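Every protein chain except one is present and positioned as in the full complex.
Right after this comes chain A.
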């Protein structure tokens, strides 16, 4: 009896094992199944992934219908990915790539330009050279620094369509309450501190003169730039002459290269420490908020109601404040104050073409279409960002939303040629996380600045050593 059962059991388990081995063998011999294998998933459309909150249904319709008029033969699908910030957006795009449903084009900001260029993107050089005649008007209208920020190791990966420089927004009502004049274009860090003190004196306890959000764009970095330093050492890659020589006059191509390189961490640099010390002193004095993570979503409310006097923001805020009900003369914008320099920082964005795309020619047509002036005019009519095309910044555009000194947005590039992009190497995700983490602890008190920066330096070195 026992023998018979054992034999039967053995036979049964043998059959199970053979079945499992057959299944495993079959699975192993198949190509990896991906989301694209789902019947009906790939309908032959050119798929463009955009940042959802910046591309509402109206923007998606504008892009789709306009493109259809120009290219009726190319089926287009805009995939507006909902995300809190660029980091969250890239995470979702990478998830799509992992699932085998990579889009053809991805809207990528400075934060992701080098990551996408290094690992996923296709250089646009050959297409740009081929369609040079068609693109001459575009490049003549776009500042070379924005174009350079989209280059990586000598090749161009995106045509910038928008940018935002960190300028200073001022609440006019708070200025008036403090009896202060609108600051001059060449105001200094000390002028800025004096203004914050005046604002504090003239306002109640529920008022904080300066608000900032702890993030890569618009956080500590503008102060580092103003103090003539950076989180990572900055240099230019060689190359890029093919573009500068073809599209820009000699004066504009002066000092241009093949894109930015951010390499050695320098968090313990004396000027970095000086910038942190300055911010810590503002916090101690009650002139500035403690750094809070996030996307500054609660800022519009407190600024528009006069509980904040000054904050760094880009052209995108003109539309945001208008939507929040602020009148055009309720606020204004000025350059970031001068410290050792008046170099300012910006982030730009455009469409990156993915290597996995099977519709690269169609994708290139979309990239050109998206950079056209008529497309951008329709897309950015609510001033939710700063157009990359200089000619689009007009008094007419800002009449309804403000600010009065709207020229500041593009002059940040035109009048300050050393203005540059935020430091965003391919390891940007980890670099940003390290920056945010240690900025939070560094600014707890003035004594905690140096130890926190030493830890930041160590973590940045580890992050930069990693291969993405």
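By definition in this document, contacts are C-beta pairs under 8 Å (C-beta built on N, C-alpha and C of every residue); 3 or more make two chains touch, one makes a residue touch a chain; residues count from 1.
Simple rule for what comes next: contacts and distances are computed from a predicted model.
Trainee: What protein name does the UniProt record of the undisplayed chain give, "NADH-quinone oxidoreductase subunit H", "Acetyl-CoA C-acetyltransferase", "Multicomponent Na+:H+ antiporter subunit B" or "Sugar ABC transporter permease"?
Mentor: When "NADH-quinone oxidoreductase subunit H", "Acetyl-CoA C-acetyltransferase", "Multicomponent Na+:H+ antiporter subunit B" or "Sugar ABC transporter permease" are compared with UniProt, the left-out chain turns out to be "Sugar ABC transporter permease".
Trainee: Touching the hidden chain in the complete assembly: which of A:284, A:298 or A:394 does that?
Mentor: Reading the full complex, the residue touching the unseen chain is A:298.
Trainee: For the full complex, which residue in A:95, A:284 or A:418 touches the chain that was left out?
Mentor: From the options A:95, A:284 or A:418, the contact with the absent chain belongs to A:95.
Trainee: For the chain left out of this view, which of A:70, A:237, A:392 or A:444 touches it?
Mentor: A:444
Trainee: Looking at A:153, A:277 or A:430, which makes contact with the chain not pictured?
Mentor: Result: among the candidates, A:430 touches the missing chain.
Trainee: Considering the whole complex, which of A:79, A:171 or A:289 touches the chain not shown?
Mentor: Answering carefully, the residue with contact to the hidden chain is A:289.
Trainee: Could you list which residues of chain A touch the chain missing from the display?
Mentor: Within chain A, the residues that touch the unshown chain are 87, 90-91, 94-95, 97-98, 119-120, 205-206, 208, 211, 214, 289-294, 297-298, 302, 307, 429-430, 433, 436-438, 440-441, 444, 452, 468.
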